[in-house]
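Okay, structure first, notes after.
Left out: one protein chain. Kept in place: all the others.
As written, the chains take the letters A and B, and residue 1 is the first residue of each chain.
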Amino acid sequence: MTTVFGVPLPAILGQLMLGLVNGSFYALLSLGLAVIFGLLGVVNFAHGAFYMLGAFAAYVGLETFGVNYWCALILAPLTVGILGIVIERLFLRHLYQLDPLYGLLLTFGIALIAEGIMRGLFGASGKSYPVPDSLRGGFNLGFMVLPIYRAWVIFASLSICGASWFLIERTRLGATLRAATENAHLAQAFGINVPLIVMMTYGAGVALAALAGVLAAPVVQVSPLMGSSLVIVVFAVVVIGGMGSILGAIASGVVLGLIEGLTKVIYPEASNVVVFVIMAVVLIWRPNGLFGRESP
Amino acid sequence: MSAKDRFAKVWLYGVLAIVGLAAPWLGLYPVFLMKLLCFSLFACAFNLLLGYTKMLSFGHAAYFGSSAYVTGWLVTAQGWGTIAGILGGVAVAALLGLAIGALAVRRQGIYFAMITLALSQLVFFVCLQAPFTGGENGLQGIPRGSVFGIIDLGGDAAMYYFVLAAFAAVYVLIRRIVHSPFGQVLKAIRANEPRATSLGYKVDRYKLLAFVLSAGLAGLAGSLKALVLGFVTLSDVSQATSGEVILMTLLGGSGTFLGPALGAILVISLQEYLSGLVGAWVSVMIGAIFVVCVTAFRRGFIGEIERRLARRI
Partner (left out) sequence: MLKSAAIALCVLAGLLAVSQVRAAGEQVVIGVIEDLSGVYADTGGQGSIEASTMAIADFGGTVLGKKIILLSVDHQNKPDIGASKFREWADQQGLNALLAGSNTGVSIAMAKVAAAKKVPFFAVGAGGASLTGADCTPYTVHYVYDTTALGNGTASAIVREGGKTWFFVTADYAFGTQLQDAAARVVLANGGKVLGAVRAPLGTTDYSSFLLQAQASRAQVLGLANAGTDFINSLKAADEFGITKTMRPAALLTFITDIHSLTLQTAQGLYLTTSWYWDLNDETRGFAKRFFAKVKKQPTMAHAGYYSATLQYLNAVKAVGSTDPGLVMAQLKKSRINDVFTKNGYIRADGLMVHTMYVMQVKTPAESKNPWDYYKVVKVMSGEEADGSQADPACVLVKK
């Protein structure tokens, strides 16, 4: 059997495959975060909570209303996105002219509230969400069995990331969005309804997080704590990619997922911290992140 | 300051001092009081950064907890004395502050917060894996020992006065730091950083020094807490604790002296009284207080009081 660094090749390929799955999640989540930060200047600490709420929306949808997985993929992000819009209107809007740290603290508080409520209602341990029947089974790749569902996750996340990037960077709607954030007054002078755009963008970013939550539900068990540990890693990913860059967020997400997978098989104890170590290194060498455009 | 102001201030601090000294005899649970003091200390140390330098460190539990672990380990596994153990913990916290601060102060605002957040997570995971911390089980059975072998700290009353003395000393120290020339430079940096740079001050160095001081004092709070309660667990280096200290400072009033202490007392008391109820709802309360503070109560209690009185306490 071939070995790399003394580890058998099938093991490495297996972990890389799993790393790709995780990386897809990171990419999707950091995309949402980067959209919100890049276009709104708000560091959305509640991103992990919205991810969790998306998963719960799918779970409750199934248990109480019999909404199946495929409907949940649309309905959950929609519901949570609307919740995001409500939060933006009621709370965030008032903080834009202040120090951006307040936005960070507000979303932190909202994350605590959301997690606390869900923990009070559902307990701290995970609820299981079944893999949809059409996606059961696995591909035998030789070095491992890859469940079909995980392959679907990779495909879905990367497609959505690609579509979002295209929307923002290459379409007229995206151009309007970018104009509104670069110079709100000028854009408004052109007749663009900037507050509306800001509100919808926050909703869209939140919806992306919720979508990631629905995709994650069959994989990681739906639990109120599922977002809080993930959100910090996603922050690190976005910092590495460069806080204003959409492409940077997506690329960093995937690459870091792969690196994490590799670390798990070569030096497992470090797998939790490798993202943060890389972040520290990148910041020393390139303070704006790898693809960043923003000035410090 | 007028004579009347000075008198009122002496009165206020005098009453606080009497309450502090008499508290164990009032039938209040001493261990709870000591916990209040430790967290007040932690919040005051944190405020040195947030209130006076406007740097939001989002991972301050890293210094609080790592110092607690180091002190706990030195006193149990290595058999060091109490004071030596505390100093060891504080030293480690300060060094950690130096390492993380050196990376973080290059950036400002949001980036600074995110960097401190991510690096403190790193500290969390190191504490999780490191053999001497006991991982999920925590470090247990930490003896209180004695002060230089003379005053035994085993009894709650003795330990209480020791912690009270430490708190008072640090409080006075923080006031002196803020009113010193060093503190004035920090104020200038906070008001207008580019101008301070143009005046020739090495801004990053000042910020880093403030960071290290804050980290070391936070470490002191952690070490004391380890000795008071007799154990250290992963909660002490967790994100939740970092968030709580921010809330305490905000609620009490960042940029004031008494604010963080008041905030700590309020938050810990709230948690204690609500702990009989379901733990999850306590989180909701904390989050709600955060939201209220950030939207409508940014100056915090003491901040609002100071504004009305148009003077600082």
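In the analysis below, a residue touches a chain if its C-beta (ideal position, glycine included) is under 8 Å from a C-beta of that chain, and two chains touch if they have at least 3 such contacts.
What you see is a predicted model, and the numbers here were worked out from it, not measured in a lab.
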May I ask you to name the displayed chains that the omitted chain touches in the full complex? A, B
Among A:100, A:126, A:174 or A:195, exactly one should touch the missing chain; which is it? A:126
For a quick check of understanding: of A:223, A:245 or A:288, which residue touches the chain that isn't displayed? A:223
One chain is left out of this view; which of B:83, B:157 or B:309 touches it in the full complex? B:309
Which positions on chain A touch the chain that was left off? 8, 10-11, 14-15, 18, 21, 119, 123-126, 128, 131, 138, 140, 144-145, 147, 219-221, 223, 225-226, 261, 264-265, 268
List every residue of chain B that touches the chain not included in the displayed model. 8-9, 11-12, 15-16, 19, 23, 26-29, 31-32, 128, 135-138, 140-141, 229-231, 233, 235, 269, 275-276, 278-280, 305, 308-309, 313
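Note that in this section only the chains that are shown with their structure count from here on.
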Rounded Å distance, chain A centre to chain B centre (Cα mean): 33
With touch defined as at the start, can you tell me which chain A residues reach chain B in the complex? 43, 91, 94-95, 99-102, 104-106, 108-117, 119-120, 124, 224, 228, 232-233, 235-236, 239, 243, 269, 272-273, 276-277, 279-280, 283-284, 287, 296
Note which residues of chain B are touching chain A in the complex, please. 56, 58, 103, 106-111, 113-115, 117-119, 121-122, 125-126, 128-129, 239, 243, 246, 250, 278-291, 293-295, 298
